[in-house]
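Left out: one protein chain. Kept in place: all the others.
Chain nomenclature is as follows: A and B, assigned in order of appearance, with residue numbering initiated at 1 for each chain independently.
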Amino acid sequence: MNSAKQPRGSTGAGRRRPARPGGPLLWFLGRRLVAAALLCVGITLVAFVLTQLVPGDPAAANLGQRAIGDPEVVAAFRAKYGLDQPVPVQYLTYIGNVLQGNFGLSQQSHRPVAQDLAEYVPATIELALFAIVLSLLVGVALGVVAAVNRDRWPDQVLRVVSLGGVSMPTFWVALVAFYLLFFKFGLLPGGGRLDPGMSPPPYATGFYTLDAALAGQWDVLSSAAGHLVLPSLVLAVYTVGMLMRFTRASVLEILGNDYVRAARAKGLPERVVILRHVLRPAMVAIITVAGVAFGSLLSGAVLVENIFSWPGLGQYAYRSAVNLDLPGIMGVSIVVAAVYILINLLVDLLYGVIDPRIRLT
Amino acid sequence: MGALLEVEDLTVWLATRRGPRMAVDGLSFQVDSGEIFGIAGESGSGKTMTAMALLGLLPHAARTSGRAMFEGRDLLAMRPRQLRDVRGRRIAMVSQDPSTSLHPMLSIETQLTEHMRHHLGLSRSAARGRAVELLDTVRIPDPERALGAHPAQFSGGMRQRIAIAVALACEPRLLLADEPTTALDVTVQAGILRLLHRLRAERDLAVVVITHDLGVMSAVADRICVMYGGRTAEVGPRERVLTRPRHPYTRGLLDALPHPEGGAATLRPIPGSPPSLGEVPAGCPFHPRCGYAVPDCRTGRPAPVLVGPGHAAACPPDPLEGDA
């Protein structure tokens, strides 16, 4: 869905790149954090303006038919959620509150948005993390196979596979997989994060697998992990296709380098040449795309969480959007922006791990 | 005792969009142990493809014919697996630009030891010990520390020394050096050439130096082969080829060299440009650019003729008679 997004940074990992401006890593990270904060402000601003511009009225969306006819009830609703203030004041108040960890009251769940998010966000992140790891393992492996067999039959077959992956409507894959793997053959657990009747592990991170492991509840751990398999498989269909294509392109580019020929001239087995000399520089481009892929996993989650009864960010975002729940929408926006920023920071840090030139310059 | 490497009638076809094209055409030469053999020629003359063919590193769709006997075995007939045991261990390569041929993301230690451990089965610490010795041999200061560093932390000349250390790691008998000094500053070049000289003497190592630079040739090579259009133009001992060239192309190359005492006036470029792949003219490949060409040159393919002790030129002796 986000396939048109292109990675930041160069694909030409093998070529000499100009040294990053800013010198030491800390200075570099500092700059990134400032940029990230600005992006966050920008996103809240856009989200805020957007919600103000639209014709929908939150009071109408959240109060019943009868209450909407009662001016007093409407006024009370507006006062409760600060809707009676001028818009810039609303925005500044909101930002001030967010900085104190207060995301406001959700008009749809009547609970603090922060509390809602703490519950829903980890569910989606856990799912997306599972899916991205799966996609990286499968997508990178298949992309390498395609590249080393360039233009021969495995490459042709894998090309169709990867295009197929990015062409599948995720919500339909979810439906088909749910029908086959759960309903028809019962191979995998269906909806929810845990088997029915099982209670969640004590809250530490919100990731059920991690929390269960921390609490030593092994039956909960296995149930939580089992429930992750089907949805993450479904989500990975798209990202595997995406990562395959990028890996292939990136590996092909690296294969043309002198140092690959030099590695072959040393008589190393082809396996070592590919894994050590080719894949490592190729990973620089691949992790950039993996960051983008993570974003598209969040998109996918929005579409499939409903089918798998997964109580995550997607469902929450959907409910907030349909109910014009302003604090909810804003909260989701900020979380998504924050995740995006974190992913990009992580990607930048991984560059340093992979490519010593970045650490050293 | 026979030659260490004996190449006979080596022909290389490369796949192009318009079908296979000959890049090397019936090349023959031999290299003895402890000898430095130079292959000279402009870009596109087929010299790099010759080296790649010997190592089995030609692009996928390339084909070869002929023989290349090395230590009694034909390199061109070997299976990929056998060839891999020769590469890096018996025959090593040093390529043109150390800033692209050394892996930018792997430590010097990894790049120096990985093939030692693979070919010689050395332990990590044994390989490390040898790596230190090797870096010392190629005169890298503080070898212990250099092992933990990455190529970006060294200068161009240092990198090429490291690349040579990598090539020497498994004690090969033959070193293929493809333009080993082209990417380096002139002042650094001399050091690298001296290093090659010393290694040959110390280790009885045979070196094939591939270069377009006759200056480099005159500094290191014992014998020189001048290539043009994928064929041998002239081959012979260094002093004969450089001082009494018999092929008009060799003459042209020498005339194009700047001399310290002469000004720009003495520089004489060869008119025209070398043929590109697949466009080698019939007859003598050099005839369109040759000032001595006669009608026969357009049709007949001149075979190398002996013009002195160990000195052959693929040009009938007449045109240059009295000129040499």
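Just so it is clear, contacts are C-beta pairs under 8 Å (C-beta built on N, C-alpha and C of every residue); 3 or more make two chains touch, one makes a residue touch a chain.
Keep this in mind: contacts and distances are computed from a predicted model.
J.: According to its UniProt entry, is the unseen chain "3-oxoacyl-ACP reductase", "Cytochrome c550", "Aspartate carbamoyltransferase catalytic subunit" or "Na+/H+ antiporter subunit E"?
T.: Protein name of the absent chain (UniProt record): "Cytochrome c550".
J.: Of A:Asp84, A:Asp151 or A:Glu270, which residue touches the hidden chain?
T.: Residue touching the absent chain, from the options given: A:Asp151.
J.: Given the contact definition stated above, which residue among A:Gly42, A:Gly69 or A:Pro269 touches the chain not shown here?
T.: If we include the chain that is not displayed, A:Gly42 is the one touching it.
J.: Considering the whole complex, which of B:Pro59, B:Pro141 or B:Pro295 touches the chain not shown?
T.: B:Pro59
J.: Counting contacts across the full complex, list the positions on subunit A that touch the omitted chain.
T.: 1-6, 11, 39, 42-43, 46-47, 50-51, 53-56, 150-151, 159-160, 163-164, 166-172, 175-176, 178-179, 183, 242, 245-246, 249, 252, 255-256, 295-296, 298-299, 302-303, 306-307, 317-318, 321-322, 324, 329, 332-333, 336-337, 340
The rule is simple: only the chains that are shown with their structure count from here on.
J.: Provide the C-alpha centroid distance between subunit A and subunit B, rounded to the nearest whole angstrom.
T.: Centres of subunit A and subunit B (C-alpha means) sit 52 Å apart.
J.: Of all residues in subunit B, which touch subunit A in the complex?
T.: 55, 57, 84-89, 92-93, 95-97, 99-107, 110, 114-115, 118-119, 150, 152-153, 163, 166
J.: Quick one: in the complex, what on subunit A touches subunit B?
T.: Against subunit B, the touching part of subunit A is residues 14, 16, 257-259, 261-269, 272, 276-277, 280-281, 354-357, 360-361.
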